[in-house]
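Heads up, the thing below is written out as structure tokens.
Complex shown without one protein chain; remaining protein chains in place.
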Amino acid sequence: MASIGFIGLGIMGTPMARHLQDAGHRIITSKFIIPPRQELVDHGLELVETPKALAEALDTIILMLPDTPEVEDVLFGENGVYYGLGEGKLVIDMSSISPIDTKEFARKVRETGADYIDAPVSGGEVGAKNASLSIMAGGTPESFERALPLFKLMGKNITLVGDCGDGQVTKVANQIIVALTIEAVSEALVFASKAGADPARVREALMGGFASSRILEVHGERMIKRTFEPGFRISLHQKDLNLALQGAKSLGISLPNTAATQELFNICAANGDSGLDHSGLVRALERMANHPVA
Amino acid sequence: MASIGFIGLGIMGTPMARHLQDAGHRIITSKFIIPPRQELVDHGLELVETPKALAEALDTIILMLPDTPEVEDVLFGENGVYYGLGEGKLVIDMSSISPIDTKEFARKVRETGADYIDAPVSGGEVGAKNASLSIMAGGTPESFERALPLFKLMGKNITLVGDCGDGQVTKVANQIIVALTIEAVSEALVFASKAGADPARVREALMGGFASSRILEVHGERMIKRTFEPGFRISLHQKDLNLALQGAKSLGISLPNTAATQELFNICAANGDSGLDHSGLVRALERMANHPVA
Amino acid sequence: MASIGFIGLGIMGTPMARHLQDAGHRIITSKFIIPPRQELVDHGLELVETPKALAEALDTIILMLPDTPEVEDVLFGENGVYYGLGEGKLVIDMSSISPIDTKEFARKVRETGADYIDAPVSGGEVGAKNASLSIMAGGTPESFERALPLFKLMGKNITLVGDCGDGQVTKVANQIIVALTIEAVSEALVFASKAGADPARVREALMGGFASSRILEVHGERMIKRTFEPGFRISLHQKDLNLALQGAKSLGISLPNTAATQELFNICAANGDSGLDHSGLVRALERMANHPVA
Partner (left out) sequence: MASIGFIGLGIMGTPMARHLQDAGHRIITSKFIIPPRQELVDHGLELVETPKALAEALDTIILMLPDTPEVEDVLFGENGVYYGLGEGKLVIDMSSISPIDTKEFARKVRETGADYIDAPVSGGEVGAKNASLSIMAGGTPESFERALPLFKLMGKNITLVGDCGDGQVTKVANQIIVALTIEAVSEALVFASKAGADPARVREALMGGFASSRILEVHGERMIKRTFEPGFRISLHQKDLNLALQGAKSLGISLPNTAATQELFNICAANGDSGLDHSGLVRALERMANHPVA
């Protein structure tokens, strides 16, 4: 069993690190804003002063942080991971951050002789707890092979998509499709309901054909049963669509419906719904139509 | 076996009527714009002068027409079906038309003592030929029971959603979801590809999670393999989104992404792509990003 | 002074016809849905049975009708104007209708030897009463010269834009710009207000620069002073944007913000605001932001 550095022990990171502990790995973190939960300490979590010290002491460093600036800070800020890296070490960033910045981070990390994998996940807190996360990785096949045993302790649907950055690109693509399909189902159910049909029966009728999707199944049911406790919060999905839109601006891509859907999420935020599950997007369209689906 | 009136023997109607003939039903039509195909005549298709005469002679009249005005004309125009209706007769409209007008048509038909079912289909020409259409019906349970044996000769996934109009409402909901999910997959794949990832591997990575759908599976593959022969033509999907948008205007519903997607289909039309399969919507986004997915 | 046929004596048509009467013209109409107002009768309005009879009796026929189907019906329906036309007669359509259908109507009318001008107006009821309408005409220079003395009795800013249809095209272009500029001012004022600034002072600061427009001046003030009595009703602007969007679909043009703005008007309709002045569009954005401008 190995000793693994893990920075970012929040809602997602805690259960992920726990799975590694349960498999016998020794987890070490560095002092960082929020103190780690007791359950990690109870299972042997150790602490060093700085990310740099962590990188000097260990070969594998996993990051699970909220957004691009935090990753940049932990890697390249004062006493950052970067300054402790060298030949044979591996940084695995499982955060969901900018694909473009990821390529730059990887380039710099590789200059030290270390390697880099971006491996963002989907599946949310439930997936983290059940070790059933989807993991979308970008990196070399060699480093992927090296990380794979760890990934298998945390997730199920694990794919090496391409080189560094491609994991983050895939995560962005995932979040675009999920948001826009939730929006599509919302428009369809608001239409059906206000036109006088029973949305539950409409959803069932649609499940068999080309309109069928995981979103129609799961989130469509939430819209009808009005079960909007998260799941995956609207505020988090807004962060991810912002990655998509900022990336599109940098790369010269036009994403009209992603942009429109982001503005619909803003309606949710304006009306106190940003803590709801992202299926709560339907409430923006309900407000606009002055009609609840159910 | 029964004698059945069938008006609208085009690309969809011909194979549908043939399945009824193969099951032993006698099919009769009225003179209407386009002469019926020889294969129907070879299997015993008969002809009367007018829709009215058809309604007078038979108990069951099936319509499979291009759009609302054609249905209105066949039902209520000079010598229309309406004038031959009475107690015990049943009109089954399998066209995809306006849900709002459908309710009015049904109301008038029911005044004669006859009954009305709207039963639009999805699945396209392939589904019509394979008798695997999805059929979304609106009407009374009694009339649905009566029509069901005929439906089973033409389709597979057959649902009674509610009363008259609800079949058309469901079809519109279906077309909203299908168009917007195609658009979602297009944005995701254009983003992924221009960001440097391999779209085929991105699509595969996404198939396991919440982004998975029949559209990602079937139409996503078309976008990557560049197989845009129809399938279901963009020009037909534009007609259906127009039903959605006109309905939304009448009913007071805001459908921002349906409206945006209709304008993207207009880009396809402007650039000579309206005869492509609707997965060809990706070409509008490719043009905007100045970058092909593959 | 001449005898002039005038069909469509509603809110707009009545004051327009009154100006012609005041100038000494004899106005004759045909029986049509709504009986003409007493003030027209008091000033000598005469009546014939049918549009056809009107066209047989008179050389100049003015139409001022709600939408394309009404114009088509009056022209080409049973006993329509068309059947009474011939050499030397002139049809002047001042309704706001489809540019594409207008070209077809003009083609047919010209086959009889008569001529056709489309001359839609802007300026609303106030402009009609004050004889200050803007008139955007499409037709031959000869027919425009012939109609000009009549136009001058009803409007001020009178332009021959091109041949038949171009008047309607210009009216559609006008309505696109007006709607989208109202929307732009709405977004700006909602932003400014929710960000904590005084929208009245923001509007004033903007009036001097590139953001200045008649809309910012007039409709911007309405938004701040909350004076939403029409003016020009939202429901009428929706009709006009529908002409734009249906035209765009026919011609292969993508109008993303026109389409989006139409859906915002639907929010107004859904929430009981379709009778407000079109500056009331701001209320849709206020609802979305959960914040009134003032």
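Letters A, B and C name the chains as they come in the text, with residue numbers starting at 1 for each one.
Note that a contact is a pair of C-beta atoms (placed from the backbone, for glycine too) under 8 Å apart; a residue touches a chain by one contact, two chains touch by 3 or more.
Keep in mind it's a predicted model, so treat the numbers as computed, not measured.
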| item | value |
| --- | --- |
| Displayed chains contacting the withheld chain | A, B, C |
| Touch with the omitted chain, as defined above, among C:4, C:244 or C:276 | C:244 |
| Option from C:23, C:57 or C:253 whose C-beta touches the chain left out | C:253 |
| Given C:10, C:66, C:80 or C:162, the one touching the chain that is not displayed | C:162 |
| Contact residue for the chain not shown (choose from C:45, C:71, C:150 or C:215) | C:215 |
| Option touching the unshown chain, where A:135, A:206 or A:248 are the choices | A:248 |
| Those residues of subunit C which, in the complete complex, touch the missing chain | 99-100, 122-123, 134, 136, 138, 156-157, 159, 161-162, 165-166, 169-170, 172-174, 176-181, 183-185, 187-192, 194-198, 201-202, 204-206, 208-216, 218, 244, 247-248, 251-258, 260-261, 264, 285, 288-291 |
| Residues of subunit B (touch criterion as defined above) contacting the omitted chain | 256, 260, 266-267, 270-272, 284, 287-291 |
| Hidden partner chain, residues of subunit A it touches | 238, 242, 245, 248-249, 252-256, 259-260, 262-264, 266-267, 269-271 |
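Definition applied: only the chains that are shown with their structure count from here on.
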| item | value |
| --- | --- |
| Core chain by centroid distance, with centroids computed from Cα atoms only | B |
| Approximate Å spacing (C-alpha centroids) for the pair subunit A, subunit C | 52 |
| Length of the line joining the C-alpha centres of subunit A and subunit B, rounded to whole Å | 38 |
| Centroid spacing, where centroids are CA-atom means, of subunit B and subunit C in whole angstrom | 36 |
| Multi-chain contact sites of subunit C, meaning residues that touch two or more partners | 256, 260, 266-267, 270-271 |
